[in-house]
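Presented below is the structure to which this report refers.
Just one protein chain is left out here, and the rest sit where they should.
And now, chain A:
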Amino acid sequence: MSVRRSFNCGRLARQLGLLRPGFCGNTVSLARYNSSDSKKADESYTHFGFKHVPEDEKEYMVKNVFSSVAKKYDQMNDAMSLGIHRLWKNQFVSALNPGNSTTPMKILDVAGGTGDIAFRLLDHATQRNGDYSSKVIVADINPDMLAVGKRRAKKTPYLESGRVDFIEQNAEVLDKIPDHSIDIFTIAFGIRNCTHIDKVLEQAYRVLKPGGVFSCLEFSKVYPPLLAEVYRQYSFKFLPLLGTVIAGDSESYQYLVESIERFPDADTFASMIERAGFTLAGDRGYECLTFGVAAIHTGVKL
């Protein structure tokens, strides 16, 4: 019986061309950053976790992070949140109550690569509301995440019955989705990775039908200050190490925890949703989960 030796996931990822710009000294991308030719006078910068990167690079860098994490995405989510992410996603879907309508719904799940939300939406519609015709379109910018989703979809009845579709789309563009065609727009743990959150909200507004619902599940700010500090220490000191042990990749998880830290708090995000034209649901437009570790923001297009 032979054992594959010296299998180093990080090194293998680099050899396969899954570049990790800025982290492991990938020479191509470092050259792009260091070369003075690439710095145009009017080039704007944005944040990639705690790093400052040119705007047009961020999308590419985020794509690489998710290609890196795709295979172990579900196991890592379970390990990092101790399984609590499942409760959040269940809550997210039940609050939306999909399929509760006389006409079949068309739901768009953006950045939904591995299908967690899509399958829950369809299960809820089918089992709770007896709806066998509502469809979910899963859109994701990353083909590796979509591949994981398609593989998981084969174990559900939805792929065969054509109730789930997987398309490669950029959340800021959504060129394959016509205006006013979607009943529910969902985005779970995806929006903080987008370069221009306001553009994603604009697109959401465009594709939704009048009366359509926008709902976003995302990490938020933990509110009791002591708990916030404990959470912060946990995120920064342990999650990258957990990434090393489970997925052989600490840098991607370092990016993920930094991007959580960077994302605006619930009230700020709620006002961004309002600025895009939505009417916020409830008092404040959001509901906090697990002391603010996550939050569900909901808006309606009136």
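Keep in mind that, in the parts below, contacts are C-beta pairs under 8 Å (C-beta built on N, C-alpha and C of every residue); 3 or more make two chains touch, one makes a residue touch a chain; residues count from 1.
By our rule, contacts and distances are computed from a predicted model.
**Student:** If you had to name the missing chain as UniProt does, which of "4-hydroxy-3-methoxy-5-polyprenylbenzoate decarboxylase", "Coiled-coil domain-containing protein 22", "Organic solute carrier partner 1" or "BolA-like protein" would it be?
**Tutor:** Spelling it out: the chain absent from the display is recorded in UniProt as "4-hydroxy-3-methoxy-5-polyprenylbenzoate decarboxylase".
**Student:** Given the contact definition stated above, which residue among A:Gln127, A:Ser161, A:Gln233 or A:Ser271 touches the chain not shown here?
**Tutor:** Touching the chain that is not displayed is residue A:Gln233.
**Student:** Among A:Ile84, A:Ala147 or A:Ile246, single out the residue that touches the unshown chain.
**Tutor:** Touching the chain that is not displayed is residue A:Ile246.
**Student:** Just checking the interface: what residues of chain A touch the absent partner chain?
**Tutor:** 1-11, 233, 237-238, 241-242, 244-246, 248
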